[in-house]
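Mind having a look at this structure? Questions to follow.
The other protein chains are all here in position, but one chain of the complex has been omitted.
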């Protein structure tokens, strides 16, 4: 699965250095992820299953400024029974790369309070 | 009721102007409010009742900087059947006033999805 | 001057109640304002003048949820020598009104550290 979405930079995302704050990059990843899930897997969003971030990392290449356009490409890696990794490229759509990132996600069933298998149809889309 | 609490300024609260962002002042009010509720009314926090902000305003006097100490004094006004107003003074504890603010709060019962009367013991503490 | 822009709701804007947090409404106002300034007054954004919020208020009507569309209409009121008021309507573009808000803005010259007159061309656009 390869998908891309665009994020809108807000003035409030900037810190006192005048660039998008390093923690906000993870908010951008989440925003991209949730948009993707809402658009592609609305039934999973309503199933009650949660996809928890158990590990996250980001390598910052270039600062993001207020007027930059921010695109996020997402691809899947390490698809396992109940977990998978999303790999992200944050860029401006014109060859400028702001950051590379990854999040390891686990499928969690809050009703039974335990990790659970990925729904089969969800796994199939991720695997493409 | 008159209470005071201290808020810790975070670097992330600053915006590109180098001061605490104007929206964050409302986060400070909420933080003070929730601390107050947790300490003084733990049973109400667990009752399931919500206190929703239906109106908020702030008059900004002086910018808050990273190393400033931030105290928030809260007092009650306009105590009614199902609503009340909190009045806030945001200051540094040494006579410097950063802002004055107010929030109108309504007691909401999410189970029945409607506005409800303030619990009597809560109202009595607010009235003091 | 009457302008409208759209804001993208982020998952991170929601609080533990599952709705957009009350402080984030002020972030939305700022985002709309800065977009407007960047698009319509790029030269003013680069002039070094700052437009500081000296007063802000919001009346919350309906909660904003993750999948809501959020439009913000801005109009000018009380145009004075060095200050003006922006009036905002936050709505979904289909008749549902989330909130009404206002911010009183003052034109500030950071180089001379004092309030200053609004640039004449800026005032003219605001006055339309």
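Residue numbering begins at 1 within each chain, and the chains themselves are lettered A, B and C in the order written.
FYI, a residue touches a chain if its C-beta (ideal position, glycine included) is under 8 Å from a C-beta of that chain, and two chains touch if they have at least 3 such contacts.
Bear in mind that the values here come from a model prediction, so they are computed numbers and not experimental data.
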item: Touch with the omitted chain, as defined above, among A:7, A:32 or A:58; value: A:58
item: Residue of A:50, A:80 or A:124 in touch with the missing chain, whole complex considered; value: A:50
item: Contact partner of the left-out chain, one of B:30, B:73, B:92 or B:109; value: B:30
item: Contacts of subunit A with the absent chain, listed as residue ranges; value: 17, 21-24, 26-27, 30, 50, 52-60
item: Sites on subunit C contacted by the missing partner chain, in the whole complex; value: 11-12, 14-16, 18, 21, 23, 66
item: Subunit B residues touching the omitted chain (full complex); value: 7-8, 10-12, 27, 30-31, 34, 38, 66-67
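Please note the rule applied: only the chains that are shown with their structure count from here on.
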item: Separation of mean Cα positions, subunit C and subunit A [Å, integer]; value: 29
item: Subunit B and subunit C: spacing of chain centres that average the CA atoms, whole Å; value: 23
item: Residues within subunit B bordering two or more other chains; value: 21, 23
